[in-house]
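Complex shown without one protein chain; remaining protein chains in place.
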Amino acid sequence: MYEQYIIHTKPENTVENGTVTGFQVGAKLPYYRGLGISMIEDVQLTIDGKAVAPENILVVLHGNTYTLKQMETEPEDRWEFGEVGTIKVLQPGGLVSGEHTVELLFNLRVSYMPVNAIRKYSKTFMV
Amino acid sequence: MYEQYIIHTKPENTVENGTVTGFQVGAKLPYYRGLGISMIEDVQLTIDGKAVAPENILVVLHGNTYTLKQMETEPEDRWEFGEVGTIKVLQPGGLVSGEHTVELLFNLRVSYMPVNAIRKYSKTFMV
Amino acid sequence: MADIKRGVSLYSFQEEYFLGKMTMEDCIAKAASFGANGIEIIGEQMVPGFPKLTDAFVDQWFGWMDKYGTTPVCHDMFLDFKKYKGYVMSQLDQLQSIIRDLKFANKLGCKVMRVIVSTTPELMELAAPYAEEYDVKMGIEVHAPWHIDNAWMKRHYEVMEKMNSPYLGFIPDMGTYTKKIARIIVDNFLRKGASEKIAQLVADSYEKGVMAEYIVGEVRSMTDKPIDIALAEQARHNSYTNPKQLLPYMNRIFHIHAKFYEMLDEDTEYSIPYNEVVAVLKQGGFKGYMCSEYEGNRHIHDAFVVNSVEQVRRQQLMLKKLIGE
Partner (left out) sequence: MADIKRGVSLYSFQEEYFLGKMTMEDCIAKAASFGANGIEIIGEQMVPGFPKLTDAFVDQWFGWMDKYGTTPVCHDMFLDFKKYKGYVMSQLDQLQSIIRDLKFANKLGCKVMRVIVSTTPELMELAAPYAEEYDVKMGIEVHAPWHIDNAWMKRHYEVMEKMNSPYLGFIPDMGTYTKKIARIIVDNFLRKGASEKIAQLVADSYEKGVMAEYIVGEVRSMTDKPIDIALAEQARHNSYTNPKQLLPYMNRIFHIHAKFYEMLDEDTEYSIPYNEVVAVLKQGGFKGYMCSEYEGNRHIHDAFVVNSVEQVRRQQLMLKKLIGE
């Protein structure tokens, strides 16, 4: 459900002050009402089969940037339904040109569900 | 349920024409309404940890003697609720005097149950 | 005189009968001694040579009824559609089996036959004319975890409406109103090695009305122990629904199985709120028999001597008060 919409835009390198600090993808939350950020229990990104370390993932929502650690304690701000957020990966040099496969996984703690919803999608792009 | 009543009397050697042809135990069916014999899908007897071959087991009910094979095609005759039947084991020489452990298992195909009821009990006797 | 009548299913005394401590006559006498003058039997359980009935047995049966002032009320029928391994009996053979039981019930003077829940609505439709012929009402047993308005029973209800026959109806088993999981069942699991903590969780959650799916899910997240999982699964096999659900169906209810697990005293069944249940039956104008169905025996007989007679005595006293005899 909503899995195929998880990765909204293809990976692009992140350039900050003229330096490539990593790469980023546009993403949507695969859940039908949006969710307070502290309930997004985990975001995992795998690039070409290799998992990115959690500390190298940032989530940017309507101008607010969160580390996964910071997300745990933010119940008020929400990832709205249909909102395009940005998942940033800190990886100096970013991605070399060519084919890359991205897998993005969301682990959502939805209170009325007996177990967390884990939803993921994988897609290959030319970067 | 009813398991502890499966073995009704302790094993005794069966003497026929002066020869010990095997041994036998008195038994009750562990089910609350009795059952047509063809629905007693299996009877297994283990003596001192060793399973008796199916062809060496006979079931005697109110004067009728059945091999396990014969039981498969007898729907009319019933093992009544609470009835003491006899499980005979063909084993020339029978049991030597001393301690013996008997395990008796019934596999019952009860139509309204999604899977067969398998009920067994094990007991040690001085023979 | 109260509209609701009292009876006992001799099933209740199965432990003593099985052990040879009570004969069928003893069972009937005990029921009568509690003022429960309706007698329900499982033919297969206590009538030797079932389904054959000898004239001698039939004479004796009615002799007992006279002697103890009792009335035959109901025969509980089973349908062995898996008589042979790997083979399911044809529908016409199944129908023959039902007719066999209708004749059996008729000969014993039972005006009601309990039909086992797995019987299909199609078969009930085919059997209805025979029910009329033998003057025996066929009631599909509404047994937990089924309930009177679930999908299976809806199909049965459609057949009842379509046939428009007074010979088809429901026999609600009061196990459907199990508000607390029987502690004798939980204790049995504990004797088999289930964990105290899981037992507490299952019993508490069940009583709160938590959906079985959630209980099983939570227990699975805590343990892999098969006996603990099996205990959690009890939440699927037991059920509690609001007895008010019977009200739209009262014209189709002519008999009740007064299932019980444990009478604590002469007023209280541990699991089933009989005060609620009987209040609804009165409100709905129920006029048939409530027959005791003691279910505790096989959950305790591994560890205790069963006293079915005392259990039935207590339940009958409770029913008498609740009915307002």
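Order as written gives the chain letters A, B and C; numbering starts at 1 within each chain.
As a working rule, a residue touches a chain if its C-beta (ideal position, glycine included) is under 8 Å from a C-beta of that chain, and two chains touch if they have at least 3 such contacts.
Small disclaimer: the values here were computed from a predicted structure and weren't measured.
K.L.:
Decide which residue listed in C:M153, C:M174, C:A199 or C:I300 touches the omitted chain of the complex.
P.N.:
C:M153
K.L.:
Please identify which residue in C:D93, C:E213 or C:E266 touches the non-displayed chain.
P.N.:
For the chain that is not drawn, the touching residue is C:E213.
K.L.:
Check the options A:E12, A:E72 or A:E103 and report the residue that touches the missing chain.
P.N.:
A:E72
K.L.:
Tell me which stretches of subunit B touch the chain missing from the display.
P.N.:
That gives, for subunit B, the contact residues 114-115.
K.L.:
Since one chain isn't shown, list which residues of subunit C touch it in the complete complex.
P.N.:
Listed in rising order, the touching residues are 145-155, 157, 179, 206, 208-211, 213, 236-237, 239-242, 244-245, 247-249.
K.L.:
Residues on subunit A that touch the omitted chain in the whole complex?
P.N.:
Touching the missing chain: residues 1-5, 28, 32-34, 36, 38-39, 41, 72-73, 75, 78, 80-82, 109-112.
The working rule: only the chains that are shown with their structure count from here on.
K.L.:
Between subunit A and subunit C, tell me the centre distance in angstrom, where each centre is the average of that chain's C-alpha atoms.
P.N.:
Those two chain centres are 56 Å apart.
K.L.:
Based only on mean CA positions, could you tell me how far subunit B sits from subunit C in angstrom?
P.N.:
Spacing between the chain centres: roughly 30 Å.
K.L.:
Could you work out how far the Cα centre of subunit A sits from that of subunit B, in whole Å?
P.N.:
65
K.L.:
Show the residues in subunit A shared as contacts by 2 or more other chains, in ascending order.
P.N.:
none
K.L.:
Pull out every residue in subunit C that's touching 2 or more other chains.
P.N.:
Nothing qualifies.
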